[in-house]
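Heads up, this is only part of the complex; the chains shown haven't been moved.
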Amino acid sequence: MIETAVHLRVIEETSAYWRVVFDSPPFNIVDAAMIYGLQDLLARMEASPSLRVVVFESAIPEFYLSHFDLTGKTGNITTAVGPSGLPILIDTFVRLTKSPVVSIAKIRGCVRGVSSEFVLACDMRFASRENMRLGHPEVGVGLHPGGGGTERLPPLVGRGRALEIVLGANDFDGDTAARYGYVNRALPDAELDEFVDVLARRIASFDRRAITAAKNLVNQVSLPSADRLLDSLNSFQKALSWPEAQERIQALLERGLQREVDFENRWPAVLGTLLET
Amino acid sequence: MIETAVHLRVIEETSAYWRVVFDSPPFNIVDAAMIYGLQDLLARMEASPSLRVVVFESAIPEFYLSHFDLTGKTGNITTAVGPSGLPILIDTFVRLTKSPVVSIAKIRGCVRGVSSEFVLACDMRFASRENMRLGHPEVGVGLHPGGGGTERLPPLVGRGRALEIVLGANDFDGDTAARYGYVNRALPDAELDEFVDVLARRIASFDRRAITAAKNLVNQVSLPSADRLLDSLNSFQKALSWPEAQERIQALLERGLQREVDFENRWPAVLGTLLET
């Protein structure tokens, strides 16, 4: 049995407005338990007809969601299918994008790889100007994004910036991410909570039918196809078995990935010299 | 007979460059007369082979075009079809986007809902930095955009910012709109007239065949499909009959919408608490 309760907590501010707090110390790693926690949350959201808006935040100041688990704790999330008929990892993100409930990522700390793909699947993204490190380091690990990053970034930031994000494999701070359109806005950290809370309560006061119809219309012209998402995930699955990827993953784990706070904070910075002695 | 002459005035700066001035005090409401005024203008534009560029501006400092009339003066514009075979409201916007004549919105004042859809159908948008309030408040009125906003915003500003604009239902000032790509540029109010005039006269000096070919090529990869536009309008029509929408519309009219200047200026700000006693 997978314990999901410890991975994310739901705070029901009102029946229309929930806050979901990622709380899986020390790093909020995205492993099978975290994804199954999101699956449980989605089921609960779908059973809550009064709900209008969910804000996703982290209980850990330095880590929003850190990245895909690289120690083998990902279970069957890329192979078993979820309610949409898509593999559970993609199912989670696709159902979030199509939900009648509005999702807002309130981002502080590190958000890399599959975690970037989570915030890209949220309806809106607001970042702390002083405290965010957002990016897609997969190519620097010998892999590539597999959970929608290569599909969702180009229409959001344009091909050139999408390729810089994906091929450069480095972190983006709040101001740069906002300038690129990767997040909606970067706000001073001291203003972020109030800004998002005011927006969430405002949306929570609106009629669910109007919200749903509007979001559906926007989705019709802005979501990637399931085929494209599946191609990426299948290619990612193969990449995990590439020897060059395994060599880089081992090097990162030896250097302290998923173990040491300092390395977990800054690891994309060393990807350009990872295999040098 | 609908009086259109009083709704917009055409100033022929030259045979190649017209200014069209919205002048329907006190608010430049978008009602049937305003849309039929635009239909007449389009016919006149199509009969003017020397014309290259039209600049759309307002005679009323605080209101560019305010919003869709909510008092019943919208006639048959969402049901009767125009020359393109599409309902007149959509026909107006589609013909503007496909016209060989270049359209420039020079924006001062309030521009909400269908009025945002008008400027989104213009080829370019330049805003006063100090004096613009642009947005899509429909969802806060229990409705949703029906004249192309949900189709034109995502490719312009990305899905995340499109959803913030549409679901947040609030005003955007010039700098934020420019940062989001919602308008081309926000300029200091004192520089706006000259900037647009210089650009319009420059384009007016170019050859019509070159302008037409270039705009057609851009249109091929940037216009929404008629099917998507029709889906939105049909859904909007249904939404108008939703009781929750009618309740919100009544509340707004009672609070002063389309009557009081001060309320007309700031009404999206109250949408989050509209139905509270």
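We just call them A and B in the order they show up, numbering each chain from 1.
FYI, contacts are C-beta pairs under 8 Å (C-beta built on N, C-alpha and C of every residue); 3 or more make two chains touch, one makes a residue touch a chain.
Keep in mind that this is a model prediction, so the values were computed, not measured.
K.L.:
All chains are the same sequence, and 2 are placed; what is the full number of copies?
P.N.:
Whole-complex copy count, per this file: 3.
Basically, only the chains that are shown with their structure count from here on.
K.L.:
Quick check for you: after a Cα superposition of chain A on chain B, what is the rotation angle, between 0 and 180°, in steps of 5?
P.N.:
C-alpha superposition angle, chain A on chain B: 120 degrees.
K.L.:
Distance-wise, how many Å sit between the C-alpha centres of chain A and chain B, to the nearest whole number?
P.N.:
Inter-chain centre distance comes to 35 Å.
K.L.:
Of all residues in chain A, which touch chain B in the complex?
P.N.:
Residues 102, 122-125, 152, 155-157, 178, 181, 183-184, 198-199, 201-203, 205-207, 209-211, 213-215, 217-218, 220-223.
K.L.:
Hey, which residues of chain B end up touching chain A in the complex?
P.N.:
138-145, 150-151, 153-155, 157-164, 166-170, 179, 181, 224, 228, 231-232, 235, 239, 242, 244-245, 248, 271-275
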